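Apart from one protein chain that is not included, each protein chain of the complex appears where it belongs.
Coming up: subunit A.
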Amino acid sequence: MAFRDVNARRHIGLQQLSSLALAGRTLLGPVKSCKFIVDESTNQSTLICSAVRLIESLDLTSAAGQLLNETIQAQNKEFKTGMSTLLFLVGAWSNAIMECLQQNVPVSAIVSVMSEGLNSCCERVQCLQISIHDVNKELCSSSVRPNTFKSKTCQIGCDSLPNPQLFLYFQKDISVPEVIPINSCSHQDDDCNFKKHLVSPLAGFGSVASLVKPVGDKSTSVISRSGVTTSSCNKQKLTHSRYFSTLGKSYFSSQQGNFQGYLLGTSADSCECCGLGHLAMALSHGNETSMKLLQSIVTYQQERAEHSGSSQFNVAEIVTCCLLGLPESYSCASPGFVTLVSPEQVTVVEYFEDKLLRILLIDGDLTERYRHLGFNRSCNVRTIVEHPRLQEEDLWLSRMLDNLINFEVNLVLVKGNVCENLMERCIANSILLISSVTWNVLCSFGEVTGAQPVTYLTQLNASFVGSGAQVELWKACDGRAMDLGELVPVRVKARGIPLLTAVLTTTIASKMQLIEDQFWTLVYRLHHALNDKKVFLGGGAVELLCLSHIQMLAEQPLQPANQNAVKEFHNPWLAASATEYKSVVLQALASGWKQYLLVVMCNTTAASELEACTSVDHHLRKAADCGSPSAYILKEFRRGDLLRDGAGPFAGHREGLKVYDNVTAKTEAWRRALDLVLLVLQTDAEIITGPRKNQLLNSHASSEYMFL
């Protein structure tokens, strides 16, 4: 066993965390820069654009690295969002704590003040939570508004507003474009919101300016991809595919086809039922491709929910299908299950077109050797074969095929693999076998066709076979059937099936994973928002309030309330020493969020760190002067002005969307980040177990270790 002291003044573990987190800096905020990770030994590279994939691709042999990986994976498993925030804050807080250590702040003081501080901030920012109900109302009414103002009946829009404060605000907006000369930029988020809805189902962006008449010039710059009036390079990055912006045009024109072909797009007049679509947009943080997909999924599910009374949005009823080789503009959502089959099966699919099929669900592999999990195959049973001609497998094949034919099964969805010979025989008999189907897809088909999953075909009886499934070749939005060379996409559906497939397309193989990740992130953001039943104001509002709250905490002298806390905590030495170092440690906590804001601003607006810093300080000062920081921040958020200094070089560029964030995912990311940093901070030694003593003794670092 070896023992290594890590708690020198410069804490090794914290240094490791800080340097690992540094790599994730550019992944923060709505505008991310992708990274190529190159494996030096194989020269293979991966394109990554999220903290999870980054951490997965890094070599993490150190203990701190392992813990970081574990933390990020846990956040990913639970929320699928907030990992970049987590990674960034781990780095920022590690740095800040190392500075505290330099100033001889005791570890116990850092631990207690920081965790109390975070708790206090999490409570404070609750006032920036908005219930989903209110958000929907607000988003919907803001998108209805242009209609109402056209007909000069702004009261309709106003009546449905959630609270008087908003009412005033919207009233002002509504009257802005025509009645009163433009006096502020506050109307633009709503304007823009509207136009997006209007535009996306109707036309490509090229013709926007002529289509949508009453636009202020600032707004034009938002939607005009060609940058008609103002230079809009940053805006491009924000609203559209952030990686290959030349694809943007064709994307939108074809997206229109998608929506008309399969689903309704979100449109301004159907706003009551597509409130979730607006919410999806507000949560998309600039990820437009995924947002469009999600909006059409939401529309479909909500329509279904109205008929069946099921939940409005169900993650379990969404699957993805990745098609490589089609331009990204072909991405769309299709009801039913889209998957890839071999070209040989295409004839069967074509034969089945327009027919109602009998469907069977297999919860396992469809091979002769397959046995259910937990069955241990005996290796010492020998069979005496009297008729050598008859092969065991042939026998099995014909038995299985007979079974399928007897029960008139046309379509089999198999959870695992399918024996190739059986596949061939089935094609010859016009039975379609589809392998590698996930459990929730099986369940969905079971629900609507009446089929029940079985493990073995021998179990089969008539009650397990469902009916009413349909198969067709999947056609892209322009009506073209796909031939992607080796595999062909087909769509399996059934009447009333709740399942939806998001078909994700790209021509660039290395982007496939990335696109799929981004889609799921957005899906889960909406899912968590609905679960939480509330969202945070986004766009830095929450972090800004944390900063201003900490400023206040740091200036506060030890209050009687705190002394009560001491009594409860009966931890006198901790609490007493904590007050001594309170302001230093709180500053360290604040620096995490400040860095976060600066980096997000730098990433999105290409502002320099100094400009960003000035802007944040400006807001903090104004918030403090205003007396009620939360009211100030709420007001600025409503105006869409937050962290966009009016005098700065990018004034007027980021108006548009209201941005919202998940509540639990965000606060949990903070908490997990801080927990990890404090866990590593409190660690003073690594104990290396196992029989590596000699190896360590001979290594160049042997002087670092002590042996028992």
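In this text, a residue touches a chain if its C-beta (ideal position, glycine included) is under 8 Å from a C-beta of that chain, and two chains touch if they have at least 3 such contacts; residues count from 1.
By definition in this document, contacts and distances are computed from a predicted model.
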item	value
Protein name as given in UniProt for the chain not displayed, "DNA topoisomerase IV, alpha subunit", "RBR-type E3 ubiquitin transferase", "Exosome complex exonuclease RRP46 homolog" or "Molecular chaperone MKKS"	"Molecular chaperone MKKS"
Among A:V454, A:L473 or A:L487, residue touching the chain not depicted	A:V454
Option touching the unshown chain, where A:C34, A:L47 or A:V107 are the choices	A:V107
Absent-chain interface as seen on subunit A, which is shown	1-3, 6-7, 13, 60-61, 63, 66-67, 70-71, 74, 77-78, 106-109, 111, 115-116, 119, 363-364, 371-378, 380-387, 439, 443, 446-447, 454-456, 458-459, 566-574, 576-577, 580, 668, 671-672, 675-676, 678-679, 682-690, 692, 696, 706-708
